[in-house]
Each structure stands twice: as C-alpha cells, then as structure tokens.
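Yeah, one chain of the complex is gone here, protein chain that is, but the others are all in their spots.
Right after this comes chain A.
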Amino acid sequence: MYVELNSILNSTPDTFTQGEFILVSDRRSDASFLIHHFLSFYLRARCRVCFLGLVQSFSHYSAVSQRLGVSLTQAKEKGQLIFFEGLKESLSVLVPRDANGASPAINFLRDPSVGLRSLYEFVRSSLSSFNSREKAADGAEEWGPPVLLVDDLSVLLSLGVSVGAALDFSHYCSATVCSQLQGNMVMLVRCDGEEEEEDEGSDRLLKGLTHQCSLSLHVEGLPTGYCRDIHGQVEVCWRKRRGEGLHTQKKLFQYKVHDKGASFFARGTSSTVL
C-alpha cells in the first residue's frame, strides 16, 4: 500500500468508496505495481478479495506483498483471499497429463470462442460464498465488502479470447461485484501501440472499459524519453456521475518504483531533479 497514492486517491483502508470500478492501464509501460498496491490496500481494509492472477505465480505476488507488509498465505488460510493461479491451471489444459481436469474457470483455454462465462461463474461463486458463510457461522470473522482484482485482462486477448467476450466479462463482473454486492473491482489492461492505431484489440478493450469505470489510472513512460530515476507518469481520472451528466477530473503525477513501494510526486518535483 503506497501512502502517497492513498492521499492522491483520498482513501484509506478505513474509509474508501464502495461500488467502485477502478481501471488500471498502461501503454508501453508496466502498471503492475499498482495492482500490488490495491491488493495490499484491500487486504488491510479487511475486505474479502478474489484475485485472478493470470500472469504471475502465487509466489511472486506473495513475495512482493510480504515487502508491503501483508501475508497472502495467511489471508488465504483465513479465508479472506481466494487466489486463482492462471498459469498453474492452464498447464492442465495445455499439457493434459491425467484424467482429472483443471478448474472449469480455465475452460476458455480449451476453446476461446466460448467466451469467459465459466470464469465469471468462478468469480461470482467465490464472492457470493463469502456472504453465506458469514451469516451461517457465528464465530466467523466479519469481513468487509467483496473486491475483485484481475491481473491482467489483456493477456486473455493473447490467448484467443475476443474483445467482446472480455468486455462482457467485465460488465457482468461489475454488475455483480460493484452494483449488487456493493464491492469494488480493479482490473489491469496493458496496451502496446500508439494511440492512433484504433483497431488493435487491447486498445478497443481499454476504450470500452474506460466507459465502464469510475476511476482510471493510466501509466505511461515520460513523454521526454527514458529516465532512470523517474519511471513514468500516472494520469488519474475520476469519472463521477452527477445527475444526468458525467463529471471528470484529471490529475497527472510522476512516479518512481522502489523496493518497498512507490513514490508519487507532482511533475518536475522528483528529488533527483531538485
């Protein structure tokens, strides 16, 4: 959890807006450090978290979270965290060894044209089961609202899933998690090309998701080129619906990632420059 980012977003583990869809995106950069922030933030806020880790192993997230002061293994044991390890599950589809198959959530790998319905069912059943368990047992812990984290959505496009299916998936998830269960959702989308190339898959996905989200953080490299001490810039955009219209507010920050966190500062105020 990065303290400066909390003050930029005006949220703390004790007070944060519910029902938010936060879109984290990057263009030719790497915004995964923000996913680690949100993971440790919501675990500290005692929320029930469902994490779809599609690009890294569990031990990677665990090692980084350890440095940020949160133990994923403990959270999993307590039942606070449900972790879906995409890489491990995919092997049972791509290199089938024995008869017992993989989790049905990874079915889209067998036939991408089918879409992501089974993955959505997995998310829905994981987060809804928190509800029933909480009410049933007396000694169960009181957890906060449910949270869905996805790292990252654009890898599904590389595996053959269509943009439409990915947009449907995020729409269904936001309807369930944000509107129905009053929880939060954070998704990471990674793009590569220039902004003018409109037909590219992940750009279309990004555009579609930007319309659905209520807060977006877009990470890019510095427009002036590569710099070792300033890793890039983050554009934070709040999209609030007020009455009939949509009110957006944008702010731009620069950031630097270091071993135990990331620091954010206004443009031009990096400590190496001053």
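One rule holds for everything that comes next: a contact is a pair of C-beta atoms (placed from the backbone, for glycine too) under 8 Å apart; a residue touches a chain by one contact, two chains touch by 3 or more; residues count from 1.
Convention: contacts and distances are computed from a predicted model.
Visitor: Of the options "Elongator complex protein 4", "Translation initiation factor eIF2B subunit delta", "Centromere protein N isoform X4" or "Sorting nexin 4", which is the UniProt protein name for the chain that has been left out of view?
Guide: The chain we cannot see is, by its UniProt record, "Elongator complex protein 4".
Visitor: Taking the full complex into account, find the residue in A:L91, A:A175, A:L252 or A:A266 that is in contact with the omitted chain.
Guide: A:L91
Visitor: In the full complex, which of A:S158, A:S179, A:T248 or A:T269 touches the chain missing from this view?
Guide: Checking each option in A:S158, A:S179, A:T248 or A:T269, the one touching the absent chain turns out to be A:S158.
Visitor: Touching residues of chain A against the unshown chain: what are they?
Guide: So the residues of chain A touching the unseen chain are 28, 30, 33, 36, 55-57, 59-60, 63-64, 67, 87-88, 90-91, 93-95, 97, 109-113, 154-155, 157-160, 190-193, 197, 200-202, 226, 228, 231, 257-262.
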